[in-house]
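Apart from one protein chain that is not included, each protein chain of the complex appears where it belongs.
Think of it as A, B and C in the order they're written, each chain with its own count starting at 1.
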Amino acid sequence: MAGNSFGKQFRITTWGESHGHSIGVVIDGCPAGLAISLQKIQKELDRRRTGQSNVSSQRKEPDRAAIRSGVFEGVATGAPIHIVIENQDTDSRAYENIKDVCRPGHADYTYIAKYGHRDHRGGGRASARETACRVAAGAVARMFLDGFGIDVFAHTIEIAGVRAERFDRKVIETNDVRCADPAAAEKMTEAILHARKDGDSVGGVAEIVATGVPAGLGEPVYDRFDATLAHALMSINAVKGVEIGAGFGAARLRGSENNDQMRAGDNGPVFLSNNSGGIDGGVTNGNTIIARIAVKPTPSIHKRQNSVDKNGDNAVVRVEGRHDPCILPRAVPVAEAMTLITIADQLLLNRATRL
Amino acid sequence: MAGNSFGKQFRITTWGESHGHSIGVVIDGCPAGLAISLQKIQKELDRRRTGQSNVSSQRKEPDRAAIRSGVFEGVATGAPIHIVIENQDTDSRAYENIKDVCRPGHADYTYIAKYGHRDHRGGGRASARETACRVAAGAVARMFLDGFGIDVFAHTIEIAGVRAERFDRKVIETNDVRCADPAAAEKMTEAILHARKDGDSVGGVAEIVATGVPAGLGEPVYDRFDATLAHALMSINAVKGVEIGAGFGAARLRGSENNDQMRAGDNGPVFLSNNSGGIDGGVTNGNTIIARIAVKPTPSIHKRQNSVDKNGDNAVVRVEGRHDPCILPRAVPVAEAMTLITIADQLLLNRATRL
Amino acid sequence: MAGNSFGKQFRITTWGESHGHSIGVVIDGCPAGLAISLQKIQKELDRRRTGQSNVSSQRKEPDRAAIRSGVFEGVATGAPIHIVIENQDTDSRAYENIKDVCRPGHADYTYIAKYGHRDHRGGGRASARETACRVAAGAVARMFLDGFGIDVFAHTIEIAGVRAERFDRKVIETNDVRCADPAAAEKMTEAILHARKDGDSVGGVAEIVATGVPAGLGEPVYDRFDATLAHALMSINAVKGVEIGAGFGAARLRGSENNDQMRAGDNGPVFLSNNSGGIDGGVTNGNTIIARIAVKPTPSIHKRQNSVDKNGDNAVVRVEGRHDPCILPRAVPVAEAMTLITIADQLLLNRATRL
Partner (left out) sequence: MAGNSFGKQFRITTWGESHGHSIGVVIDGCPAGLAISLQKIQKELDRRRTGQSNVSSQRKEPDRAAIRSGVFEGVATGAPIHIVIENQDTDSRAYENIKDVCRPGHADYTYIAKYGHRDHRGGGRASARETACRVAAGAVARMFLDGFGIDVFAHTIEIAGVRAERFDRKVIETNDVRCADPAAAEKMTEAILHARKDGDSVGGVAEIVATGVPAGLGEPVYDRFDATLAHALMSINAVKGVEIGAGFGAARLRGSENNDQMRAGDNGPVFLSNNSGGIDGGVTNGNTIIARIAVKPTPSIHKRQNSVDKNGDNAVVRVEGRHDPCILPRAVPVAEAMTLITIADQLLLNRATRL
């Protein structure tokens, strides 16, 4: 009930704070018999960690994963898989001056309102550091889905108003902003650095693509595939919008334009378009799954802002510390992870559907 | 696990098909002692039902609610509240010719892929008829939230590209499209009728507003208020996008523009803007909750479309029957209901937060 | 969260009060493609209903089941199956005099303590009438398990201290107490009638037997098969004890006596004894599942008892109305039903276990 778990059959539970001893994730329900590669988990974590470029935070966390249970002789036993990551670069000094004030756009005021008490160091539990655990779990989900020919990737399609106009998948991981259009990537990088120089931040939009997902996943009517995916993606820090397929654009089409017509194909129907983003009536239709997330500009900025302190009195805040001037590039592997976990979960749930 | 329930403490489970005997909802967890008014439930159902205007389906369903359990002497006992609505105008003849073919944009192909077998009459379980149950449950949630001074309403802000430019709440329920701008409402209505004449359909965008919601609701990190609300709203038929506060627009703002600065107020901070839509770090901040949903054009159109039949062979579909040329006006009370249920659930869950 | 549901994949939710309009059950997760026979549901309900013998209550309820959703052309569609049963013989007059007093051994005082308000008529939600819904759902589970060669039956092994000493399965349904030993059945019946004449009641013990259950069911470590079955059985009205296999008797054996040794068999090991009741380490071992429940004497007796009224003041209670002088014979099909539901649920859950 408390909200630190996601998924029903492939169920993750995360724990840990940004500046605590360590963080970790328990995966309960990973199918027995799956070969688990620590190296693959590490590879995904390396994509998300900080300090890799000048568009991300300068906190230096090696993010070394260790598996503490659930894997024997390299294979999942069916018992909970626990992956732990130590926090190493936890310099909390920069947070001392915001201990008693509420940073606008952060969970400071809301956590005080909810819990009455909070671990302010590095943002505590509300920090995006928690998403490392999601990425570790997503890597395990990916190993499972690999066996079904299911692939998931995400890429930045807009930052600070600069939009990608070309798509070359090979380019995505070659630039700091994870954009499939190299020319746009350069402009996006400039925009971020410009904002950083101003002590400010920018946001953007990422697209998530899942191929090979079979038709039939999703549990009508409340745990539809799209509703569950929206839950998964909206739970990522800084995400303020989720759309599937044509999304908000679909609202401006006519039915005759928006409907994806079908033709007979060798393995189920071939769709003549993909405005549905691969989901009809909440259930996957075999077409490529397409989703997009809107990520707000990082709320941590070096500019002075009006706010209140923990007693509710007026205060002025200027956020110090190491922050991402644009969180989007590092949110890309997190969005992939949440999508992988959602698909793994729905795939397992779907096994109970028929006689 | 099967997906026909929503909520954890205020938990609804719905059953029934569009052309079956009846439909209904079991509300498990409605707080004991709440006065339950059948009249108020009926009033909300009357807002959603068909046949009220020339922009909605002509199916004539009286949608009379009956309470079968959980209420004694007008008061909730703490036992499950079961509300049942009979189906009366179930003319399935128009569905005979689509029994074996898959309507593009509908759950026909996906339900066959998932279940192997389906009740095609009126769309069966995939029909938006199910949403009457949500509205009935939402009416009960509203009675509960009334006691806390929490109000929820929704309104159409865009149809077929026509946007509302003014906001007068009193106007919303006075026009067929539920738009707070009377001039825009007229243009929207015209656009719908124009599409209907063409045998086509249109989509739109609605905004949901919740006032009086206290700070502190939402369960970090996966069951955040916004993630849960996105789940709730995306589970509504035809919804393809959800955004909170500034939403996708936030992706184009700088942090200094997007952050909602605060000043000391009498009851918690006063926010100088509301780009967050009332939610920071996944937890409500006491400001007005704002969300928007994108609704696709109704997939049922009278035009000929390429498709496949249930054996996967090529077919041509032309949908007959009674359909809404734009589902949005009737989705407005459903979006309210899902928001009411989400808030009621989170309010009850939050009681366990502190010592 | 609210407690009116059981099961995860084969999930039942019940609603309704003893003297309300009707009662019912929503089964969410019944596998699509299962042939559903209303006649088989009715047959099980007929075994549980009252008025069949002079050892049960004289309330005359026909308990006619109707299916309202989830079944199309005789086959489960994967949508929720809703089964409703009308209450017809609801004479609440006998409950008027206990409206304000708490019957010892009943939920009267505890429901007042919990909810502050209650439907006293016929015991309301706390009445064993709710168990008709379990039996209806159990009949559906039985249809599913039939296809796997799994059979479940229960029988009375002790009433009022009289124990069954022989076992002939064919005899069980031929006597009013559902005992497999005809001589004991006669003595049990006498004991019940004797107690009834005294205005008193008696209890007893039933055994539940499940054959054909494959090895491997049960989810370690908290949702073990035995823990889940104990939950299911202890949730039946009047049950005060549950044991598996040798149960409390195992506490007096040595390990060398209690361990079930194995020999190689054609389909998994052959066990040389069955003290485990078919469950080792919380997971089924392929042997016959054996469980027993202790059922207390019906708390409704015609003798005068000291108690309190709803204000907490002293009162004297003498329960009128129609009651079972021994509830056990009618609890037998309920115990079967809960076991069937548990097995169906675990069988479906188990599909997610392996790669």
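List of remarks:
Criterion: a residue touches a chain if its C-beta (ideal position, glycine included) is under 8 Å from a C-beta of that chain, and two chains touch if they have at least 3 such contacts.
What you are looking at is a predicted structure, and each value in this text was computed from that prediction instead of being measured.
Remark: the omitted chain is touched by one listed residue; of C:53, C:92, C:259 or C:288 this is C:259.
Only one residue from A:9, A:256 or A:339 touches the chain missing from this view: A:9. Of the candidate positions A:79, A:264 or A:355, contact with the hidden chain is made by A:79.
Those residues of chain A that touch the chain absent from the view are 1-5, 8-9, 11, 13-17, 20-24, 26, 28-29, 32-33, 66, 68-70, 72, 75, 77-82, 111, 114-119, 124-125. What chain B contributes to its contact with the hidden chain is residues 1, 8-9, 29, 31-34, 78-79, 144, 147, 220, 348-349, 351-355. For chain C, the residues touching the chain absent from view are 1-6, 8-9, 14, 102, 104-111, 113-116, 125-126, 130, 158, 160-161, 195, 198, 200-205, 214-224, 226-235, 237, 240-265, 268-269, 272, 275-277, 279-286, 294-301, 303, 305-308, 312-314, 349-350, 352-354.
In the analysis below, only the chains that are shown with their structure count from here on.
Rounded to whole angstrom, the centroid-to-centroid distance between chain B and chain C, based on C-alpha atoms, equals 39 Å. Look at where the CA atoms of chain A average out and do the same for chain C: the two points lie 46 Å apart. Chain B has its Cα centroid 26 Å from the Cα centroid of chain A.
Residues of chain A in contact with at least two other chains: 1, 8-9, 220, 349, 352-354.
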